[in-house]
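Apart from one protein chain that is not included, each protein chain of the complex appears where it belongs.
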Amino acid sequence: MNAADTLTTHRLILRRPEPADFEPFCAFMMSDRTRFLGGPKSRRIAFDRLANFAGHWVMRGYGRYIVTDRATGRPLGHAGAFQHDDTIPPEMAWSLWSADDEGRGLAREAAAETLRHYRADLGWPVVCARIHRDNAGSIAIARQLGGTQVPHDEGDTLRFDIALAQRGAA
Amino acid sequence: MMRPGPLAYPEITTERLRLVCPAAPDFDATAAYLMPGARAFVDQYPDEEAVWWSIATVIGHWHLRGYGHFAVIDKITGFHVGLVGPWFPKGWPEPELSWQLLDGAEGKGYATEAARGVLDWLFREKGWASCISLVDEDNARSVAMVERLGARAEGLFEHKITGPMRVFRHLPKTKAGRKLLEGFA
Partner (left out) sequence: MTTIPVLTTERLTLRGADARDIPAMRDFYGSDRSIYVGGPMTPELAWRQLASEIGHWTLCGYGRWMVDLTETGETVGNVGLWNPAGWPEPEIGWDLFAGHEGKGYATEAALAARAYAYDVLGWTTAISLVKPANAASAHVAGRMGAWLDSTFTHERWGEMQIWRHPGPDALSDGGMEAYA
């Protein structure tokens, strides 16, 4: 079953990527806010990445949501699951594009809503998050969402698995 | 420094088999594989030492990856029949569903049944979207088995250690899995 195109929380609307998201997304990608993701990145890479977000929805039937302010419609960031690598669980992201929007729990609110949807509506068992070991803010969110660290050997990247479903014995 | 959480020791049950994690604290690997008189693996190791190292590696693989080969036990007799699971030591292209049977356990469909159980676990519990098996070109029996499992041939992988291997890809038996497969076909 495909993921919902739109999710709504108290303060946010999460929707699929649109062309108009490019400029604010590009500003984020070219800023030092992507330092834990190997950034800052070029405009070309930013375009590739957003096209990737859009294309993943076609390939997998789910993908990164653009997180928007429910009142104004302004795009604030992105959140949701990706699966580039078939042999680990779908990988989560929760990023706010501007520092001005930090400190109000918006990234966590968006991520928590996607997890609720994956668990309750899609029946997914588990997702993961790969986070740079110095990215304390993101690690804190992973832990608040129920993530536990699992073995991983990718240098400075830590992996957290977030179990969604409590399954009974087979 | 942050440490990984404790390793979970999963168990899988199929119709005839119980699959347990050989890294679990209550699993006696010595009794199962290493005692004098323990049944040998069908793919003969050169000597007892090689079996010891192999079993130690199988256990450590769980700790390094969080998954690995399950010890497969016949539910009724309690006999060990082999090791089946996702295998991803360094040098492999991606995790490989592989199996090793113990002497006398061949020809009963144990490997296929255990592999089905493991694939189900990978797709339903671990969130994997696909998994490969690598099969020696000349191993008709293994080719037949992965085809029975519904895997699709995907070309060759030149393995540094074992030479050219045929790649077969397992996908979840769901609409999304089939759709993905068709997308790439």
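The chains carry the letters A and B, assigned in the order they are written, with residues numbered from 1 in each.
Throughout what follows, a contact is a pair of C-beta atoms (placed from the backbone, for glycine too) under 8 Å apart; a residue touches a chain by one contact, two chains touch by 3 or more.
Owing to the predicted nature of the structure, the values given are computational and were not obtained by experimental measurement.
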| query | Which chains here touch the chain that is missing from view? | reply | A, B
| Which of these touches the unseen chain: B:15, B:49 or B:138? | B:49
| query | Of the residues in chain B, which ones touch the absent chain? | reply | 1, 3-4, 22-23, 25, 29-30, 34, 48-49, 51-53, 55-61, 63-65, 89-91, 160-161
| message | Considering the whole complex, not just the chains shown, which residues of chain A touch the missing one? | response | 151-153, 155
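The rule is short, and it goes like this: only the chains that are shown with their structure count from here on.
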| field | Cα-centroid distance, chain A relative to chain B, in whole angstrom | value | 32
| request: Would you tell me which residues of chain B are touching chain A in their complex? | output: 2-5, 7, 12-13, 63-66, 86, 88, 94-95, 124-131, 175-176, 179-180, 183
| remark: Touching chain B in the complex, chain A uses residues 1-2, 59-61, 83, 86-90, 124-128, 133, 139, 148-153, 158, 161, 167, 169-170
